[in-house]
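See structure below.
The complex appears here minus one protein chain, its other protein chains still in place.
So that you can tell them apart, the chains are marked A and B in the order they are listed, and the count of residues begins at 1 in each.
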Amino acid sequence: MTNDGANDLTRRGFLKFVGASLALAGLDGCTRMPAEKILPYVIEPPELTPGVPVHYATSMVLDGYATGLIVKAREGRPIKIEGNPGHPASLGATDAIHQASLLQLYDGDRATSLRSGRQRSSWAQLSAAFTPSSLRSRVGARGAGLYVVLEPTSSPLVISLLNRLRTLYPDMRVYYYAPLAGPNEATVARYDLAPADVILCVDADVLGTMPMHLHHARAFADRRRDPRHGMNRLYAIEPSLTVTGMSADERMRCRPSAVEPILAHLLSTLGGDRASGPAAAPPLPADVPTAWLAALASDLRAHAGRSVVIAGPHQTPVARALAASLNDVLGNAGHTAWHSASPLAEAGASGHSIADLADALRSGGVRALVCGGVNVAYAAPASLGLSSLLTRSPERLYLGMYEDETAERATWFVPQSHYLESWGDARAYDGTLSIVQPLVQPLYDSKSLVELLAMLGGQAAADPRMLLRQSWQEAGLAPTDEAWTSAVRTGFVAGSGFAPVATAPRSPIGPVTTAATSASPDSSTTATAPDRFEVVFAPDYRVHDGRFANIGWLQELPDPITKLTWGNAALVSPATAKLLGVSDGDGLALRHDSASLTIPALIVPGLADGTATIHFGYGRRGHEHAAIAAAGADAYTLWPAVGVPFMSNVSIERDESASRALATTHDHWSMEGRDQARIQTAAAYVASSSTQRPPRAPLPTLFQPEHPNGTSPHQWAMTIDLGTCIGCSACVVACQAENNIPVVGYEDVLKSREMHWLRIDRYATGPEENPAVVTQPMLCQHCEMAPCEYVCPVGATEHSSDGLNEMIYNRCVGTRFCSNNCPYKVRRFNWFDYNAELTEVERLVKNPDVTVRERGVMEKCTFCVQRIREAEIAAADAGTALHGGDVRTACQQACPTNAIVFGSLTEPETTMMQRRAEPRAYTVLEELGTRPRVTYLARIRNANPELDHA
Amino acid sequence: MAALFPRWSNTAARASLLALALLVVGVPLGLMAFVRSSNASARYEPVKQPIPFDHQIHAGRLGINCVYCHATVMRSPTAGIPPTQTCVPCHSTVWINSSELAPVRRSMQTGKPITWNRVDRLPDFVYFDHSVHVNKGVGCESCHGRVDKMSTVYQAKPLTMGWCLSCHRMPAGQLRPVEAVTIMGYTPAVAQARLGPELAAKYHVRSLTSCTTCHR
Partner (left out) sequence: MSATVEPDTGVSAGAGWPLLTGQHDDASLTDHLLSPIWQTRPGWWWLFGLSCAGTLLFIGTITYTIARGIGVWGNNIPVAWAYAIVNFVWWVGIGHAGTFISAFLLLLNQRWRGSVNRIAEAMTIFALVNASLFPLLHLGRAWFFYWLIPYPATMGVWPNFKSSLPWDVAAVSTYFTVSLLFWYLGLVPDLASARDRAATLFRRRVYGLFALGWRGAGYQWARYRAAYTLLAALATPLVISVHSVVSLDFAIAQLPGWHSTIFPPYFVVGAIYSGLAMVIVLLLPMRRVFRLGDVITNAHLDAIAKLMLTMGLMLAYSYVIELFMAWYSGNQFERFTYLVDRPTGPYAVLYWVMTVLNVVTPQLFWVTRFRTSGPILFIASLGILAGMWIERFIIIVTSLNRDFLTSSWHFYAPSWVDWSILAGSVSLFAFLFLLFIRFVPSVAISEVKELSLGLGEGQVDLAPIGSVEAEHA
């Protein structure tokens, strides 16, 4: 996907030049357009009208949990992914990864051919080699030598297939492994943020990466629409800065080793008794502000029953148990926090421990290893040595999408079908039964996990759709055809979520590891000792555990916090950076016992001193171009064991060899005293807005009155609520997918040439130890008095009669004057032909309703004008009037918190207009008189008065 | 000293001055004239098709309605090139063994589509939508000409941006009752000057000249 601007002049380039010189000679007027062929259908499919999109419901499964999606297809090819409004894990929203998974379908690096060893092979040959009879001869009559590794799965179909396999191979061992899957327990912790007035997240990224984060984000945001009453308050205690931490009203940074002591301290403060609490509350580390905890405790107590305490799923069992007992003590259990049965197969069973597999391999008991879509050779703690142990098994059958680390070690490699090519099912985190439905036939000779398991079960030729239908019938999930059809249509079975279970009798909480054991009590001195650092291991917002590392959209998506693209870095606090004497990009060497890792440093305010945060998923060693282009460090080499959130006693020193220019898109945290992104405390806001202020008077002007283009029934405008923008960046990828925005690659991002029409600016105010962070989606403001318009010599950017600032690519000659004169710098330029090197398959992802831009033209946000025009035409064809509120932009549709709303100024009843009228509404750089059509709502920090340091 | 140049060189000098002036003025004018000519837009040049399908017979003599084959014109941006199956109903009884229809039979047997050659081509950055034009009372004829008189179809109109704008600026002149859009050689019952504005009001037709009306 990447297009390296620095590569040499291609033959195509020369031809272009020749063409250019012809055109220069003024001949282009005479050249005729090349003849074009038209291939109609032979027999037209009834459900399909050429030129009109169709939508299907499906689900994307990550670490075993499903999220419902609606996918848009044109002439049979999926071109856009949206959330499924009815699905509890989506509520119509998506995250960046869902959006970008579309690009993975068309990824040019996907494995295309089935092979045995290095030889190309076929499904027939494979299934011949793995017929039960022949396989039994190799793995023993009862299949004792057969080992299967799958992701944790909640799929009834997969479970039924596994059961069938077990009848053939009773002694077969099945492991469920995904590096970042939650704890292996029979029940899962569930939360409801809607009724919670006070939310405490202890190293829990409830809005960013936790299961159901889209659901939680919506609930969280709905309680922040009106700061005047009913606004919730979010506390975050975390070592590194997360999406949740950025959105927190009060945030306390702490070393990861301090998490348990802090929770224990809170529990004892809130009167946790012996039963619920640990034997003795250990001493708090000296650098933890007890006053802060006291204020928090009183706030929690004040909202007992209407608060919730959440510990991250990757936290230690002790920490999560402490959080649970805090909820008990506060009487939240059953209201805002409860448990329900885990939807995962064999939850709580030993089959979830990959370490056992390593032992089995070492002992040589593994005769055949079937690996279903888990890249174990990469995505596992290096200490397990799986990448080398794999070869201990004589037969290694790997089903994967790429020729990756595990594929290299496979004796049989089967290309895996993308989820948009496969039939299947899964349950959401809350148990909701969801359908995985294909939108296209597999592009390549690939198979899904279902087909692989069926083949092993002796049904090589089985139609996965029929298998699914059968399993649902047998399991009574869809007894009738109606039930089945409606499930397929809606994509999920409503009300199939799991009910709360009586809180499992919790074993008394084990001894709390005091921070003292991991770091000396006085951690102000610990930071100075080189071997006393702590390293936090975090899932990556973009490539998760590394499986999405080859998706260009994600590699080039700036990290929500660091704005880093194409790689990872060791995130350190300013103080720690000073201590180590490093600045951004300087190399670091992290050592712990034998394990070591070299990685460039990146300074992030608000991190705990003496800690470094590293994201998983980089330093890939496979054959995927983008994954390799994204030079980064492999956190797995340092990761001690699965499920361990952090590591202590790590020594960190400078290492020039690891230095690297970091391609960050926004490296200036400060606003330099400007007020483009406004933030205010709730108290101050209420004080100012309670006395009804007069509406903002328009600035004095010699120009014509506002909304000058009244000739159109709709006047498009957008409102963005900074108070509920959590910076998750789903909108950025959604925009990229909708508008055919190219990927430019590491080199060009370094040169500040990224093409995103919508970027998320991120500013920090206040002390750099613990700043208040505000995220601001910045896109074309569609100014009524647009500075870009009057400077364009050829009128390639004009104002439409419905108030859009139009960009006409085919008229643009590329003077770039418009960008110079744009105070928001939201215009992007095609420095090269970024689409030139796309393969035929990669081109299929392009949205046919949006022009693919040529080299040398300017481009920018169009308010998704193609959607506006489509809606207008649909209304016109139907002879009805278009309601502006019905048009939704791609960013708006993806947003989990409804922070972005779009509509027409002519429809006062819409949410968009109501938000515009709020006292906290403002336009950026209003004093320039550009009259943006995008209005922002200032972020309101619901600060705790006791702690307020604003 | 002998004269360097013969006497005629004076004339030559003057002539060349004149020629220069003509060149400076003439070349641009020539180019502008050319791009407006039918050669530049390949207008009026019949486009050969794999099957000698005769619109003059089908649309003209037999009077088959445009929409019978171009079925999606009312509900889709594209008018639609008929699938092979569209030919079958009639041609399973008429001209069954005609060699000219061989491609149709082959297509039905093999399931491979017939490859037609495009006649009216707009650049890829132009988003023309048939449905809205037709539903607002713009006749097929207005852009495609008297197809019923073309045995082999050719591009009848310049299809330049200026040409599109001429109607987009004053649509009323081209409007007809929606029932009449497919009529060839349509003549308004009452004066277009009166009918046009009435229809424009009835169909809520506005003059759309914003760039994003066509370019996205």
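Definition applied: a contact is a pair of C-beta atoms (placed from the backbone, for glycine too) under 8 Å apart; a residue touches a chain by one contact, two chains touch by 3 or more.
Remember, it's a predicted structure, so these values are computed and weren't measured experimentally.
S.K.: Out of A:Gly348, A:Pro640 or A:Pro823, point to the residue that touches the absent chain in the complete complex.
M.R.: If we include the chain that is not displayed, A:Pro823 is the one touching it.
S.K.: Decide which residue listed in A:His303, A:His592, A:Arg753 or A:Arg867 touches the omitted chain of the complex.
M.R.: Among A:His303, A:His592, A:Arg753 or A:Arg867, only A:Arg753 touches the chain that is not shown.
S.K.: Using the definition of touch stated at the top, determine which of A:Ser116, A:Gln459, A:Gln473 or A:Thr815 touches the missing chain.
M.R.: Looking across A:Ser116, A:Gln459, A:Gln473 or A:Thr815, the contact with the absent chain belongs to A:Thr815.
S.K.: Going by the contact rule already stated, which one of B:Met161, B:Val178 or B:Leu195 would touch the omitted chain in the full complex?
M.R.: That would be B:Met161, which touches the missing chain.
S.K.: Write down which of A:Leu135, A:Cys792 or A:Cys864 is the residue touching the left-out chain.
M.R.: With A:Leu135, A:Cys792 or A:Cys864 as choices, the missing chain is touched by A:Cys792.
S.K.: Of the listed residues A:Asp328, A:Asp721 or A:Asp761, which contacts the missing chain in the full complex?
M.R.: Missing-chain contact among the listed residues: A:Asp761.
S.K.: So which bits of chain B touch the chain we can't see?
M.R.: Against the left-out chain, chain B lists 4-5, 10, 13, 28, 32, 35-36, 158, 160-163, 165-166.
S.K.: May I ask you to list the residues on chain A that touch the chain which is not drawn?
M.R.: 5, 9, 13-14, 16-17, 20-21, 23-24, 26, 28, 666, 668, 670-674, 676, 748, 751-753, 759, 761-763, 776, 778, 787, 790-795, 811-817, 819-821, 823-825, 827-833, 854-858, 924-925, 928
What we mean here is this: only the chains that are shown with their structure count from here on.
S.K.: In whole angstrom, how far does the Cα centroid of chain A sit from the Cα centroid of chain B?
M.R.: That gives a centre separation of 47 Å.
S.K.: Of all residues in chain B, which touch chain A in the complex?
M.R.: Answer in residue numbers: 31, 34-35, 40, 42, 72, 74-78, 80-85, 107-108, 111-118, 121, 123-125, 127, 129, 131-132, 135-136, 204, 206, 208-213, 215-216.
S.K.: In the complex formed with chain B, which residues of chain A make contact?
M.R.: Checking each residue of chain A against chain B gives 26, 29-30, 32-33, 35-44, 49-52, 712, 798, 800-802, 804, 806, 808-811, 849-852, 862, 865-866, 869, 873, 876-877, 879.
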